[in-house]
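All protein chains of the complex are present and in place, except for one that has been dropped.
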Amino acid sequence: MTPDEMAALLERITAHNPRLHPLFSLEFGDAVVGVERAELFATAADLRDAGFDRLGMVTAVDRDEVFVLVYRLHSRSLSAAIFLKTLVPRDDAWVASLVELWPAALWQEREVFDLFGIHFEGHPDLRRILLPDDFVGHPLRKDYDDPRLIRRPDYI
Amino acid sequence: MTGVLGATVWFVIGLVAAATAFIGVVFAANALLSPRRPTREKGEPFECGMDQAGLPWSAQRMRFSTVAMLFVLFDAEAVLLFAVASRLHGNLLALIEVAAFVCFLGLGLAYAWRKGALEWRS
Amino acid sequence: MAVSVESRNLVSAPDGGSREELVVNVGPSHPSTHGVGRVIVHLDGDIVVKAEPVIGYLHRGIEKMAENRTYLQVVPLTDRLDYVGSMYANWAYCRAVERLAGIAVPERAEYLRVIVCELQRIASHMMGIGASAADTGAFTFFIYAFDQRERIIELFERLCGARLTYNYVRPGGVSFDAPQGWTQDVLAFTKAFRAAAADLDRLFFGNVIARGRMKGIGVLSADDAVAWGASGPTARASGVNWDLRKHDPYSVYPRMDFDVVVGERGDAYDRGRCRLLECVESCRIIDQAISQMHPGPVRTEGLPRLLQPRPGEAYDHIESARGSLGVYLVSDGSVRPYRMHVRSPAFCNLALLPLLAEGHTLSDLVVVLGSLDPVFGEVDR
Amino acid sequence: MAVTRQQDKATVPDRTPTSVRLAISATDDFSPGLKGFAERVRSLVVGLGITARRSVSRPVTLKYPAEKVELSPRWRGALRLTGVLGREDVALIEGPASDYNGLIDDLYRHDRLPPCVGNCPANVDARGQSFLLADDRAAEAYELVRARNILPGVLGRICHHPCESACKRTYYDEPIAIRPLHRVAFERYAEHRAERVAPLPVTREERIAIIGSGPSGLAAAFDLMHAGFEVHVYEKEHAAGGALLSGVPAYRLPRDVLATEIADLQTMGMKLLTGVRIGTDVPIDHLIGEYDAVLIAAGLQVSRMLPVPGSDAQGIWGALDFLKAGNWKGGCGVKGRRVLVIGGGNVAVDCARVALRCGAAQVTLSSLESMDELPAHPWEIEEALDEGVIAMCSYGPKEVLVENGRVAGMRLQSCLSVFDAQGRFAPVFAEEFTDVPADVIVFAIGQAPQLAELVSGSDLVLTERGLLPVDGALMTTQVPGVFACGEVVTGPGSAIASVASGHEAATSIIRYLDGRSLSEGRVYRPVPVYPRYQPATLTGVEPARRRTVMPMAKGADRARDFRQVELGFTHLEGLAEAARCLRCASEVCVGCTFCARTCPDYAITVERIDDPGHRSVTRYDLDLSKCCFCGLCAEQCPTGALRHTGQYELSFYHRDFAVFDRHEMVRSPEGSRATGADCRGCGDAR
Amino acid sequence: MALVDRISGALDSGPGGVILTSVDALINWARGQSLWAFPMGTACCAMELIAASFSKFDFDRMGTFPRPDPRHTDVMILAGTITEKMRPAVRRLYEQMPDPKWVVAMGNCTVSGGIFYYDTYSVVRGADEFLPVDVYVAGCPPRPESLQDAIIQLRRLVAEESIAPGRRHEQTTTLPRPKAGGDR
Partner (left out) sequence: MSAAASFGWGALYGLGASLVIAVAALFGVWAERKVAARIQMRYGPLEAGPFGLLQTLADTIKLVLKEDVTPNSADVPVFRIMPFLVFVPCAAALVVVPFAAGWTPFGIEAGALFFLAVPGMSVLGILLAGWSSRNTYASIGGVRAAAQMVSYELPRSLSVLALCLLAGSLDPGVIRAEWSWWWLPLMAIGFVVYFIASIAELNRGPFDLPEAESELVAGYFADYSGIRWAIFMMAEYGGLVAASLFGAGVFFGGGFGLPGPVGAVVFVALAVAMTICMVWAKWTFPRLRPDQLMSFAWKVLTPMALGQLALVGLVLPWL
């Protein structure tokens, strides 16, 4: 997909759906759109109906005060992929689950819950998935600390 | 007759006793020479390193009853055939009788087959 | 005594009565879980009524570790993600780094990457179908398939000195050029492999028992495959014609002539045979890549070891043996990634297990699990 | 199993259709009934046949211990480290510079020559210079450099430093500042000059004449004097230096530096005869008769001009004349004028900057090539732009606008591309014209030799381009006893290349006069040995550790006069920069700790003292039990001291055993072999 | 309490010692030649563990026969990273092996945590934190030959043991330790 096509697609979907804002330039190759947390589910449903039939990736990035939730949607019919992002405040970390739209979210959201502690409202089975059930904390948060986590000494 | 039977029984008893003794000797050697270091975990049943998830003595629904039934039926019939097996040489009448018997056996199998008794999966 | 009363589940049967369930752990140390996966299986007689995969027994926190390693130092970590196909994770990661840092890769390096990754695909598929055949008891087939893999390992060892964790694909190229005579040996291998693949096909996929064991088992519909995010042979066996090499072409794949193998039924058999046929396609790609490759540099010249991309984020993906393997990288402008996430195809494919295994027997469960070809290094990360 | 084809056929070169259908058609189910039964039985028999066939073939198992796995040459296994170089145990590079110089021959193999030395046309020992400078032995460093580069002070300012572009430290951060270090060595040599520069004894009766006192002539003179010959250098100008004097502006090369170094040569015994124009004043035949050997190192004398309309107007300059006028005569009459320089090479940039310094009102540089393709060194362009030169790239000269016989400007034609697909010069122009007003136009599009006069009366024949043909690298001409070197042979080139050809010519002359074979045992030097590492074009990458930055005069001030632009390193800066050198290919650990910095799992731990000028490792642990055998450390090791052993990493009973400290890693005299002895065929593969 | 436990003291002195030595030799030969492996493969090293048993390297020729059931095995080959989540399972599987039993730690993850030593929150830093490891095999992953070498080393360890408690045979060879030297 050329950058021009990508830009056209981005324009099309944002024009179609006023809740979406294009977030970043396209220099790294993929279209990125943002949405308010409250509108995530409705937007995602629209996008699915618009042809994005595949939820490729769900993950989060810890940006100190907020978590950035990143969804990668892919469409075979449009032959396109976009990133959908939403911000989740750290002290009130919840977001609507997309399991109803894409069952692919079932495990990926559990993983995000496990490692970041973000709650997915409406997820049918939100438990830890990678870590033991009795694990305390969410290790991929930047402020996670653990005596078991021996920091690598640094030369650089 | 009783003598022959008795001898046979004694032969079998001797056979079993010897084989049992053979293993017994091996077990005795094992009991004498092998180490014994029981621990609690060692005594737990093996289940891929996890706590046992379920009780293994629960019912096993493997359509086993049907198979057992069929087996009993057919094996009993087969055993009956063994009884006459040595008396069939050149005896056409007996042979026809037995053939009929086998036909019934085959028909029974076909019936069971047709009825789905041989389908393992529902 | 580990047996508890709670574990005796009384669930209501469809006919309204109640039946007893038998709960079994399959794994984490089980010969058929391909590593340390664990499936808690609820059996009704011999039929699986519920299969609940439990993963994380190999969760090593690679994503966390990457945050404290420089960009180059992450490459050895990616080796250990999908340890059956180290080259893929190397490549996916390097593509993300290259995208983030704006590094152009020399053409020869791209060809070498394609060659090693297609070889890796054969190796990985040989492992995959071999292990899933061993799940059905065809152990000798596993050994024959592994023998083919071993030949590829030898080629890799000559190329980069390691048998398993290659650390070969690096940001900006590859670590070594092909040694003298290597490409000829690769061609000889692909030639021999085609014959071997025919043998393997007859030995296992033609076998009446294997067909009976795998056909109609774990049928995945195309819609489910898409909705559950399945990719790679798992999705393609269900008729989803989606291969990143073709449909989001990267590297020099657009110059290659190859076919995407697509199955029809989506059962375990199609998944297995898709893999075998893909290997033959890989041979075609390798042959073409070798004939198209020209001498030249294999690494971007003058690339400093300490990469320091400007702040931003990049995602790139490749078609690994298990499907779409993506790496999401966030940079904050320092010498280390701020966040690395691996979109693992094995993880997404394994999530299908409960869907596919339920209603089959315990024996089928291992076949279904094997046909999904999970590698737990990548599932758990 | 369906196979889809979605291939754009056009993009695929010679498709080879391969059937993906294997031996059986596995999609088809078995037929019903008896036929199906037979098929089923057949599938079983086929399987049995395959296993039976395999069982009678030879097992692939290695029959052990007789057969061993052959390890790949790129094998990544346990590590070893040869020699740990701290302050106290300098192992290899020790003794006076001359001893070290002897090592060059030993190192003169591809794999052991450090990249900087290998990439230098003259094989200047940059590694040795760094070592000696870091050790505060500046005089030895200067002499070490001078052995292969007779004018370290000069080239320390003007060299285009191919050594730096090969520097392996580029992989880590930035290359060593080798060229500025030459200058440091030169400056610090001042205090030793009196005691260390002495006349060389003349031990041979043969005399040699050298025509031209440019870099190549002086290099040859230096070598010949060291060989004990009496050398007479003829120079047509009134001062020695050749192109260095006439072509290099003083803001790059102060006159006294050149004078000092030439004076050193004269002190050593070089006879300099200035103001003698061979060919007119003295016929060359006379020299050939008078001397035992003659070396022509006359260089290039004339600038090429463009035959465009109006190119004979007043105000048109050739680059060499322009530079000479600017350099020597203190001006070239451009004060307050608008100057247009045609050309994109280094000479063009020099002309532009000289014009600025001569007081031009506006200096424009017009080149055919685009900004990225400019043949001039990027740093030169950058400095010129800094000073206010205006660059007009991708324009070709169309015609000179003439008013009243004087230049009024130039009409330029927009150029689309310069080179064709094969990289040949084939400019493509667009029909777009731009007029640039100018009072002075300088053509800096190349130089040509002017040798017809010089060789007249002799048997020497020139090539079509006016150059002297020589026999390969031996530098012999058609006339026995007459040699040629420098730009008369090679055409326009770099100073260091001229120096290199001077050294080669000297070697040939010595052999010629000794009566030895000229070619025997001489390797045609594979220059460059190492690929040049041009910094990659990265959009977002910055090197982490910078080299010492050369202090520069401020752009606005410096364009006013001919004071030197580069200010040079201080003593301490020089020490620190020299200490950055990794001493590549010395095969001795120099304690750079790159391995420890690279190791992803911190299996290499180092305790070290790191201060400017010195590196010292006090403890060095390799932990085999943490190593992930990724091989990055050995790849990073610049010296080749850290290598993989030929062994498999073997088993051990105690975890502590897997850590080696520094003393165990030092190379033992017999080159110890690891645990091979006990293992039956496993570890001792090589 | 096995019989030998009681009579070993008597056997140990006098000519009994010779008998005991030869009995030990026989037993240790048998045990050393028949080290059945419990392949506790968790990660990458498991691939090399498989390779070691397969055709090119062929563990079977050394009598090492991989069995997936700990009850039937003598030596646990820990191959691959052990996480905190996995640790109890590994411990239990080790416990479930009948005595006498040995442990080979294959690969640096099980030796020390290896590449996963630093910066991670879920990896056990070396199997010897919770298991008595007998032989360590460095490598990431070790080659199959290295693993076979470990079995050879283990045979030596076995050869030192005696059936009588408290008695060990003299070690006849020096324990191996890796050296950093060696030329290509």
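For reference, chains read A, B, C, D and E in written order, and residue numbers begin at 1 within each chain.
The rule is simple: contacts are C-beta pairs under 8 Å (C-beta built on N, C-alpha and C of every residue); 3 or more make two chains touch, one makes a residue touch a chain.
Every value quoted in this text rests on a predicted model; they were computed, and no experiment measured them.
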Missing chain: touched chains present in the view: B, C, D, E
Candidate in contact with the missing chain, chosen from C:A96, C:V114, C:L276 or C:V366: C:V366
Contacting the left-out chain in the complete assembly, out of C:M87, C:I103 or C:A138: C:A138
Hidden partner chain, residues of chain D it touches: 44, 47-48, 50-52, 54-57, 59-61, 63
Interface with the unshown chain - residue positions in chain B: 3, 6-23, 26-27, 29-31, 33-38, 40, 42-48, 52-54, 56-57, 60, 62, 64, 67-68, 70-71, 74-75, 78-79, 81-82, 85-90, 92, 95, 98-99, 102, 105-106, 109, 112-113, 118-121
Where the missing chain touches chain E, by residue: 26-27, 29-31, 33-34, 36, 54-55, 58, 60-63, 65, 67-69, 71-72, 74, 96, 98-100, 163
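The criterion applied here is as follows: only the chains that are shown with their structure count from here on.
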Partner chains shared by chain B and chain E (touch criterion as defined above): C
Chain separated most widely from chain B, comparing mean CA positions: D
Nearest-to-centre chain - CA centroid comparison: C
Geometric centre distance via CA averages, chain D-chain B, whole Å: 87
Junction residues of chain E, two or more chains touched: 55-56, 85, 89-90, 93, 115-122, 140, 143
Chain A, residues touching no fewer than two other chains: 131-132, 139, 149, 151-152, 156
Touching residues (chain side chain E, partner chain D) in the complex: 55-58, 61, 104, 108, 111-118, 126, 128, 133-140, 142-143, 145-146, 148-150, 152-153, 157, 173, 175-184
Chain B partner contacts - residues on chain E that touch it in the complex: 1-4, 69-71, 88-93, 95-100, 163
Parts of chain B lying in touch with chain E, wherever the complex brings them together: 31-37, 39, 41-42, 44, 46, 48-50
